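Heads up, one of the protein chains got dropped from this complex, but the rest are sitting where they should.
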Amino acid sequence: MNFDTIIRKTEKLSEGIYLIRLHSARIASKAVPGQFVNVRCSDGLNAYLRRPISICRVDRKNNTVDIVFMNRGKGTNLLCSFAQGDTLDAMGPLGNGFTLPKEKERIAVVGGGIGVFPLLYLLEESHCACKTAFLGFRTKEAIVLQDAFHRTAQKLVIATDDGSYGTNGLITAPFMAWLEAERPDRVYSCGPAPMMKIVARACVQKGIFCEVSMEQRMGCGIGACLVCACKVQDGDDYQYAHVCKDGPVFPAERLIF
Amino acid sequence: MNFDTIIRKTEKLSEGIYLIRLHSARIASKAVPGQFVNVRCSDGLNAYLRRPISICRVDRKNNTVDIVFMNRGKGTNLLCSFAQGDTLDAMGPLGNGFTLPKEKERIAVVGGGIGVFPLLYLLEESHCACKTAFLGFRTKEAIVLQDAFHRTAQKLVIATDDGSYGTNGLITAPFMAWLEAERPDRVYSCGPAPMMKIVARACVQKGIFCEVSMEQRMGCGIGACLVCACKVQDGDDYQYAHVCKDGPVFPAERLIF
Amino acid sequence: MNLSVNFAGLKLKNPVIAASGTFGFGREFSNFFDLNRLGGISVKGLTLEPRKGNPPPRIAETPGGILNSVGLQNPGVHAFIREEIPFLRQFDLPIIVNIAGNTPEDYCAMAEILSEADIDAIELNVSCPNVKKGCLLFGSTPEGVSEITAVVRKVCKKPLIVKLTPNVTDITQTAKAAEASGADCVSLINTLLGMAIDIEKRKPILANTMGGLSGPAVKPVAVRMVYQVSKEVKIPIIGMGGISNGEDAVEFLLAGASAVMVGTAGFVNPGVWVETAEGIEAYMKKHGFGKVSELTGALQE
Partner (left out) sequence: MNLSVNFAGLKLKNPVIAASGTFGFGREFSNFFDLNRLGGISVKGLTLEPRKGNPPPRIAETPGGILNSVGLQNPGVHAFIREEIPFLRQFDLPIIVNIAGNTPEDYCAMAEILSEADIDAIELNVSCPNVKKGCLLFGSTPEGVSEITAVVRKVCKKPLIVKLTPNVTDITQTAKAAEASGADCVSLINTLLGMAIDIEKRKPILANTMGGLSGPAVKPVAVRMVYQVSKEVKIPIIGMGGISNGEDAVEFLLAGASAVMVGTAGFVNPGVWVETAEGIEAYMKKHGFGKVSELTGALQE
């Protein structure tokens, strides 16, 4: 089975954050925002499992797919040493994407850290009236893809945990204020669980359409091994859905954080 | 602990046989013929153990060391993909070398397959009256370093198993005939065990000084783990000596094949 | 070349079976390759009633392997029969149904139900390390294995495979117990109990603290156990644990297995099942073997 793609470009976007541009007609032709690829970081026993990485951007004309990742462990560290011309084994696109908005709708995305990458792709594919992006980062240095978000969103709000740029503190604060005032049609969120929990709860309360993209450690990446469990509502009870197959995007009201 | 060397050159000598030229003052300054280096073929779990490879040639002036190896498994296969400029972790020089001949002496080396490499180094470092090399290969295509052997030895006899070059059959046949006729002062051998057994036995019978270089699967490569056992005489009994520390070169009369 | 194997009442077109719990009920991987190319499938472990499974994280990566603690999440035996058998029967693919329970009664009830279903064999899972009750408790002693095997044997009309745990002092004892109590076949190994710790959070990585180790790392333990068991029992053995290619599979066959199961490696390479069968075929060609069964136990000692 061959999931090989050719790396067209690699770029260090900021300290510890890298972009890889893959050439793959297979992925580019099928991908929708919110989906991910499952990549092999080495072809042996080092970082044995594949790593799930969201699709951050697709150029259908040139059949390229951008993924952006943070170097934070064995696998992503190996990924950093890939270079232009190398082959990368990327299974995908996998999972279910976001529900794209309709033309007249006003939407917001709320992202934190590595959660911002799929949201960029979502914004770029959303052809709708008004797009607002709320992005949270640790510090000024951690901010990435600001220009790209700026180009696609009508409004861009950035918060940093340490106040070194934009709003001081969590991104949920400016988002909640805005949500109160604006009542958008749709909200999409991806990032740390505590952030998504706040966003999801607020939207559900207000009856605003909201989808969130979940993370979980994966085995197969396609729904066969059942390891990537994620607690969801099942009537009065709960069930474990699976991030790779049932998600990673879930309707906010289904999730039990 | 740093055993890093820089690769100055790599070369495919014949089908499946590769040369790597290392830059290492540490190894070049200390090595003697018969010693080996223990190299890491990957820096993770793929081909986890180091691989022992004989030193084939040393250029003391330029501090380079050549190793030549056959691609025949996981580790050596990884080694094939190293390139000029890469770093190679090579512990060594390890083990005990051959006893170099005296000036007036007439010597012969008897090598088979990958066993010929340490013998080239031995010949090049042996400044003695007459040097004869007996080398066995599977086929014509498997012959390597013929020119180098030719330059350093007064006489070079090559045999191939399939008769596609030189003498047809095992190299032991021409060697035994020559041994009978010439009675050299010293004989050195490295190669398949059955070959070395014939050479060793003949020399011991005739009272001719003979050293052979043994192979065994290794763990530590320095004598601490005792896995690289090799049966040797101990009075009327036997003992297990260790190839990495007591060898790889042993006096023929000590060995029990 | 003919790769088929016949043993314990099973006819497989090749000796490579998808291992229970790593292949779901076949739907997902069917998007990646033709399930007709599999020798067989052992479905995700079933229980009498549906089970939710353990909280996440349920997987941790370890050197050369993984730990899992899925905890038998499954829709229950009835839903399986209703919804999954029709799907699987589209393929020419022997169905082995892996079952687990808390009590001998659970196992028997499932065996009775499945004996009437359109399946090919039952695999008694007495070796799952990820559930609190039953299962591994039975599998850890020869007495426990005997008890479950004997009661299930009475009601089971299908070929009966007993899947053994490696977490025992002497696996030949549990294998012999299975044989003596009427098993047609033993499969081994299930996962080795293990644990990994997140040193930054100072917590076990798995929510369930411990989990089952599988993947390449366990291969030498698995080969050893297949070898030991093959010396002590006459019933056929299905070998598994860390197989990633045809060469690995041949190791198990030579050690005494009649067929192999492959699991974890499929997470990394979904082509592994097909490639493993092809690799066995290539090995047989190279070494002049006409039938897979000639490889079984063909170790020169």
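As written, the chain order gives the labels A, B and C, with residue 1 at the start of each chain.
Keep in mind that, in the parts below, a residue touches a chain if its C-beta (ideal position, glycine included) is under 8 Å from a C-beta of that chain, and two chains touch if they have at least 3 such contacts.
As the structure is a prediction and not an experimental result, all values here were calculated from the model.
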| item | value |
| --- | --- |
| Contact set of the excluded chain (shown chains only) | B, C |
| Residue among C:L3, C:A117, C:A180 or C:L193 touching the omitted chain | C:L193 |
| Interface residues of chain C (partner: the chain not displayed) | 60, 62-65, 67, 140-141, 167-170, 192-197, 199, 201-204, 209-210, 213, 215-221, 223-224, 227, 242, 247, 250-251, 254-255, 283, 298-301 |
| Where the unshown chain meets chain B, residue by residue | 1, 40, 45, 47-50, 74, 91, 216-231, 238-240, 245 |
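One rule holds for everything that comes next: only the chains that are shown with their structure count from here on.
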| item | value |
| --- | --- |
| Chain nearest the global centroid, as defined over all protein CA atoms shown | C |
| Chain at maximum distance from chain B, centres defined as averaged CA atoms | A |
| Euclidean distance of C-alpha centroids - chain A vs chain C, Å | 36 |
| Distance between chain centroids, defined by C-alpha means - chain B, chain C (Å) | 47 |
| Residues of chain A touching at least two other chains | 45 |
| Shared interface positions of chain C, touching two or more other chains | 63-64 |
